[in-house]
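On to subunit A.
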Amino acid sequence: MTLIGQFRDWLINFMPEWAAYIVAFLVGVVAIIAFVLVMIIVFIYLERRLIGRFQVRLGPNRCGPEGIFQLIADSIKLLTKEDIVPAKGDFWVHFLAPIVTFAPALMVFAVVPFHKGVVLTDLDVGILYVVAISSISVVGIYMAGWGSNNKYSLIAALRAVAQAISYELPVVMAAVGVILIAGSLSLSKIVEAQTIPFFLLQPLGFFIFLLGSMAEINRSPFDLLEAESEIVTGYNMEYSGMKFGLLYLSEYGHTLAASCIITTLFLGGWQGPLLPPFLWFLIKVLLVFFVFLWVRSTVPRLRVDQLMAFAWKCLLPMALINLLLIGAQVLWFPKALPWGMMVVNFAVAGILILLWSRLFALGGGRVEV
Partner candidate 1 sequence: MALRTEPFVLNIGPQHPSSHGLFRLEVTLDGEVVTGLELVLGYLHRGIEKLAEGRTYIQNIPLTDRLDYLASMTNNFAYVLAVEKLAGIEVPERTEYLRVIMAELMRISSHLSFIGFLLNELGAYFTPLFYMFREREKILDLFEMVCGQRLTYNYMRIGGVSQDIPEEFLPAVKRFVAEMPRLVDEYEQLLSGNEILLARTKGVGILPRDKAINASASGPVLRASGVKWDIRKVDPYSVYDRFDFEVPVGSVGDVYDRYWVRVSEMRQSVRILEQALKQLPKGEVWTKVPGLLRPLRGEVYGHIEGPKGELGFYLVSDNSIAPYRFHIRPPALLNLTALKDMVVGWKLADAIVIFGSLDTVLGEVDR
Partner candidate 2 sequence: MTVTLKGEEVAKKIAHSFPMAIITANQTAIIVTPDSLYQVARFLKATPEFDFDYLTNLTAVDYLDYFEVVYHLTSLKHNHSLVLKTRCYDREKPSVPSVVSLWQGADLQEREVYDLMGITFSGHPNLKRLFLWEGFPGHPLRRDYL
């Protein structure tokens, strides 16, 4: 029984069942949206400050103590800006794009368990839902690129679609490995199944999922569609005012969603000793986010053909092998699963990475024209 369910049952004492249902879920939705927005603000603040620290500078520190109101100041600036639609842009596509991009980022959190029983709806097909919903945002990015009537945006839109389709496959394959061990598609059940975090049980899957998520949420080194040195932030370059703000928020919303999903699937979700579960969840989410930041501040960007080759030639085969391996272990050695297989899986991961380092070449590059 989830927390929302208990709340609904309590509300039934005062009002008709349908009203209790609606009220309970509205409260839950508002709570989740509040959580997401607050976390996005925290993320943006942390990103700017910590990237600043990685670059041996201070980061924004003028608005409020240590600059915590910087984002609020920025939003006020964005709200007061003129909303410009390009003259030959497609108004409706341009208008809807930020909404289509941002909504999925919120919707993902409907199934994320923050605590035992604290989840909006404990869907039995939770992972499927997450995968399906999070892919919709690419449509929004494509709409933004197309509706802007800008060549840079168009390039970015096409890159975004190609990238999202390519990286969806290894990500799902890696997630299937988790499902096999946990024996359920429900995120709550997956968390409860993690007596030891799954990244220890299937390191290769974790590795693939992490890289794939980075590509799906367009973070460096896979941030080709905003590549400011090439295509000048790409899809959002014709946006101004709060529409831009929404695109900006959705970028961090997806980052937050990805951090939460990684935490849930591989890092044991809210499970952890001593500290309260919700705090554990937050700590893990921030840890994943810090890794994203760290990588972003270090590595250069891949080229578009290298990006595709990395997905199809490197991540997808590894994900398939990982899936095969986990399936075999679950089928034939269920007893040895928690600890015995850990060693085997780490060894296999190491060997595969070594093998791919030797065998795999991205090739491509110059084209004769």
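As a convention for this text, a contact is a pair of C-beta atoms (placed from the backbone, for glycine too) under 8 Å apart; a residue touches a chain by one contact, two chains touch by 3 or more; residues count from 1.
On the choice of candidates, all candidates are chains of the complex that A comes from, given by their letters.
This structure is a prediction, so every number in the text was calculated from the model and none was measured.
Candidate 1 is the one that touches subunit A in this complex, out of the options 1 or 2.
Contacts from subunit A toward candidate 1 in the complex involve residues 51, 54-57, 151-152, 155, 220-221, 223-224, 227-232, 296-306, 362, 365-369.
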